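Only a single protein chain was left out; the remaining protein chains are all shown in position.
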Amino acid sequence: MNKFLKVLVSCWLIAVVMLPLSALAQDGGEDAPQIGFWDECANPENLEGEISVGAVFSQVGIAAPYGATQLNGAKLAEQQINESGYLGAATFVLADEDGGSERETAIAAMTKLVDETGVVAVIGPTLSSQAFAADPVAAEQGIPVMGVSNTANGITSMSEADDVNQFIFRNSLPEADVIPNTIAVSVAVLGIQKVAIIYGDDDDFTYSGYTVFVDSLDENGVEILSEDTFQKGETDFSVALTNIIAEEPDAIVVSALINDAVQIVIQSRQLGYNGPIIGGNGFNSPALMVDAGDASEGVLVGAAWNIVSQAPLNVSFVEAYTEAYGAAPDQFAAQAYTGTWLMATAIRCADSTSSDLIRDELASIEGFDSPLGPFSFDVDRNPVHIPVVQIVDGGKFEVFTDAYADYFAE
Amino acid sequence: MEILHFLGLENANIPAQLMNAIWLGSLYSLFALGYAIVFSVLGILNLSHSAIFMWGAYFGLAASCGTSVYDGKCVELNHALWTAIPAAIIGGGILAVVIDRIAFYPLRKRNAPRLSQLISSIGVAIILVNLAQLRFTAERKGFPIADVPNTPINVPNGLDIEQPLDVARLALALVFQESGVSISPIQILVIIVAILLMVGLSYVVARTRLGKAMRTVAFNARVGNLLGINTELIYMIAFFISGALAGSAGILFALARNPAVDPFMGDSLALKGLTVIVLGGLGSIRGAVVGGFLIALIEVYINTATKYGYLDQAFVFMLFFFILLVRPQGILGQPIEDRA
Amino acid sequence: MWGLLDSLLQPILDLATQLLEPLLERLATVGLSEPVVQFMLMNAILGVSIYLTLNCGMFSLANAGFMAIGAYVGAILTTQHGATLGEALLYGMLVAGIIAIPVGLPVLRLRNIYLAIATIGFGEIVRLIILHFDTLAVEFRDSKIFGPIARPILKLMVEDVDARRLEITLGARGITRIPVYTETAHLVVFLLVLSYFLYRLHHSRMGRAMAAIRQDERVAASQGINVVYYKNVAFVMGAMLAGAAGVFNALATRTIEPKAYGFDKAVDILAYAVLGGLGNWLGPILGGLTLTAIPELLRELREYSGVVTGVILLLIIVYLPGGLTSLMIPSFWRNGGRYEFAKRVTTAGVVLVGLVNVLPYQIDNGRILGYEFWGLIIGNMVIVGLLLWVRYTRQRQNGGHFSLPLMGVGITGVVLFIALALVGKIDHLAVGYYVHLIGMALVGLGGWISYPAEER
Partner (left out) sequence: MLAIQNLEVRYGAIIALRGISFAVEQGQVVTLIGANGAGKSTTLNTISGLVKARMGSIQFQGQAINTWGADRIAQHGLIQVPEGRQIIATMTVQENLEMGAYPRAGGWLGWRGESSDNIQADIEDVFQRFPRLRERRRQKAGSLSGGEQQMLALGRALVAQPKLMMLDEPSMGLAPVLVNEVFAIIKDLKAEGKTILLVEQNARKALDVADYAYVLERGQIAKSAPAFDLRDDAEVIEAYLG
């Protein structure tokens, strides 16, 4: 009997686990935001039924924290698009598939969306390496795919065949665009002469960030005292930071994702370092202030999106997101939200579900007003918008200007 | 100075780095001890140990933060901070016992090969990590920053030296400040708790009847049985201790490195723990402690004194590989027969 | 010579492609798209690679490392030298095999857990070296001692050896723009050839020697079997297979990165083999196929799929000790005469489930059942049930019993279906739903009845 019970219990476990724990109820936002090409493109007349746009975001594995907010951002956009009747008679359906955190899972998700679900376009996947593996699956079949968090070099030119590349877009500003600006501005304002670098060397995002940092530091004539590395999952940076602080740098330059960034900021402050810490896109999350608290004061963040930007579209996005999910959005959410609206805009302007037409409309989007600011694609389907340099001051991001020149002076 | 130059340490902040090594070593040892106990008593390499570590942190978090952790970040404490520690220890212990009953007991009863036990521990690890992700999401969580005393001890500005405690604190702070060491009260707590647990455990294993029973069962479970030892009970206790150690390591780590709790927080320690127990000698309690501090020291040294800091993990694994080949029983281990 | 081989192989590959087409279409309808099938096949090869060592009694976890080596060799050859799949495969396997020799000689003296740990260490070292290869290459090139040796080797990998920064493995970013050469037909043919080879191996002198070593190394040695030799041969063969899987993997995913071949992968590979069963070479193949398919089949469960995968792994290890293939080994189905009734009940259940699944699925595309997606899971259960039935009509002896797996299958089926109806994945009003529930309940009941009284 005993054994039988055990079998029963084990099997029951499956059942229990599969029961839905919670269904996230979403209240609709009342005021429709003024986002979108309402005037630039006429109301669509030929669209009807459901139009599926795929979304490949990581819901499990190491990239899941980013995938989760991405999905939130995209879903918010989906809801607004449908409530505002942006696509006329048609319903915009976000067909989201879990991309996992590996290349194989992203390929599988992408293939499913393209071959089975029959999507007209795809947003995602979360990681750059997944994009390299999975984007061509869609692009080779002439389905446009837009990365909303892929920052590695060469995303939009990944294929040998240029007609495949034509279908690959991204709206995420690569580190190569964000970081030079950050370094130039901070060197100009603070007069930095020597820095130490610490970066994650087993992640393509942080590694790319590191190489760009080195190049732009060189260009600005800043001396690099030392380079230290860490690997994903390491949570103790005290050894490297102790070494760095012993070198007395003018600033610590960090290329890390948010979780590591928070730890590095906290630990360097704990070790007695009070100077500027310069980070890239990875730092651009409300978690920096929430998790690091006072330690985050004086952290410089170069980013594609600024949460405190008072641009009306950004304010309404932040409000709507916070209301729907009970937490402030991060950059991943903002980019996914904008990406989804961009895709819907391309569909609206194409007034067709033909992937080719959608691609052409997407490529020709110019001056699209979004939470990211006025947005355009360049000829290589990379985003064009102005990166910002922010500083954490008084528990929130502020735009970093000349006014902060004496901020770090004793 | 000569010797420092030779070692490449002339520019290093040696006291601070030594403190780092001690703190890292305490963490590694505490984590590896649990690994070592289960291995020595049952011969199981329990790869779900790092998942217990992670769940221990969540247990602690849930205990002092209440239900708010489930849905979002913990903004304020529901119960006192210290409740997190016993919750993690007991929770981790019970979890380990449950794991044993579900994943190892049936296999043990059947005399299944060790291979199966390794796999079933992997299965458990997969389940636990995914459950944590389901329950708490993959977002990193932590205690409210204001509540955790993890600002470094330093000389306060306006000090009231009338209290004897303050004098002690001042003295401590002065020593730290002079030597360039920066350490927070919580880190000191970790080191103290780790050392207490290690000393206590070695005492239990070496001196008490329980320890002797555990050693007997570790040597040969059949003999233990014939001597009147309830081996299953001993296994249960061993698993409880192991889980409690993992849980305590988890919560202490979560406190010291607040915020640090996410479903993957055990990943990097899983392999490191393995390295530690191999280096110290599989199944050797003292070995796990020595191994932990040794690995921490090596890491710190490579990072501080050489330009190959990025290779510190590779060095550790090379050493690990080399030790296995030359002396598979580890530095302090008993000679083994498991070798051709 | 290469051209000749190519022209010989091409018709076979074409034929295989044609034959596979309907099968792939059928699989795609249940969520196993062609890339997924490819990954299943690759993982089957990986399962075999570890099986070769396990079959010799060696508990090695080095194969993720060898897979990484294969993948990087394949990627560098195709991107830098324009190699074909065949060439990449050949060199990938060769390099992995050559590296396996010096690794195997010292490491294989260890046993059991010790060997496992040492090979985990090896895998991590490989991953870390690949991660830092470019930096290390510069170090070696500029070093006075190693420079002369390193230069010619590096010349093979990169055009400009004297560049300031060498870009060979590209660290964490990994190699991108790898051409996609791997086709399903390649993998199927490779796996078929491999199966034939394994089949022959089992009946060869070498196969028997390896089996003897697994049984008892000392006895084998005393019978004049060269233990060290055979163990190393098995290790090298395993490494070459893992290398081959790596090449296929690299040439299917367009990009590779070191972290894809870390400890997690090593553990996955082990799970393929053990899940499938180590009784014979079919086990790891079956295990690789199944374990890769499960998460995809469970895709609809989304965030729950990880837990379910873990539970399935655990259930099989705990309740099906010999893995999936043990269902096919006669001794598993021993039973006594008192099981006649149980047999009838089970048979009825199997027939019900089988009918309601297989026939309507073909005829009505699953509409009678109220689902489409879950066809394959159900199909698997039917196969399991049929296997049970076949086995115990053929073999009725004393000793162990098969009640637990039967009950497991039955209860899982029932629970799964109720749960699926609850989450709304199955239309619970469909006739097939109830027929299915009853059928599965009967299978479980059969197991319960046949459960020996004294062990209840």
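Letters A, B and C mark the chains as written, and numbering starts fresh at 1 in each.
Keep in mind that, in the parts below, a residue touches a chain if its C-beta (ideal position, glycine included) is under 8 Å from a C-beta of that chain, and two chains touch if they have at least 3 such contacts.
Here the structure is a predicted model, which is why all the values come from computation and not from measurement.
The omitted chain makes contact with just one of the residues B:Arg101, B:Arg114, B:Arg135 or B:Lys212: B:Lys212. Where subunit B meets the chain that is not shown, the touching residues are 208-210, 212-213, 215-216, 219-220, 222-223, 225-234, 237, 334.
Definition applied: only the chains that are shown with their structure count from here on.
Shared interface positions of subunit B, defined as residues touching 2 or more other chains, are 102, 106, 130-131, 133-134, 310, 313.
Shared interface positions of subunit C, i.e. residues touching 2 or more other chains, are given as 132, 303-304, 306-307, 311, 314, 318-319. Residues of subunit B that touch subunit A in their complex: 11-13, 16-17, 20, 23-24, 27, 71-73, 102, 106, 130-131, 133-134, 137-140, 142, 145-146, 150-152, 154, 182, 184, 253, 257, 259-260, 262, 264-265, 267-268, 299-300, 303-304, 309-310, 313. On the subunit C side of its complex with subunit B, the touching residues are 54, 59, 106-107, 109-114, 116-118, 120-122, 124-125, 128-129, 132, 135, 217, 227, 263, 267, 270-271, 274-275, 303-304, 306-307, 309-311, 313-314, 317-319, 321. Chain contact summary for the complex, subunit A toward subunit B: residues 6, 10, 17, 21, 60, 62, 64-65, 68, 201, 228-229, 231-236, 238-240, 242-243, 245-247, 259, 262-263, 266, 270-272, 287, 290-294, 326-327.
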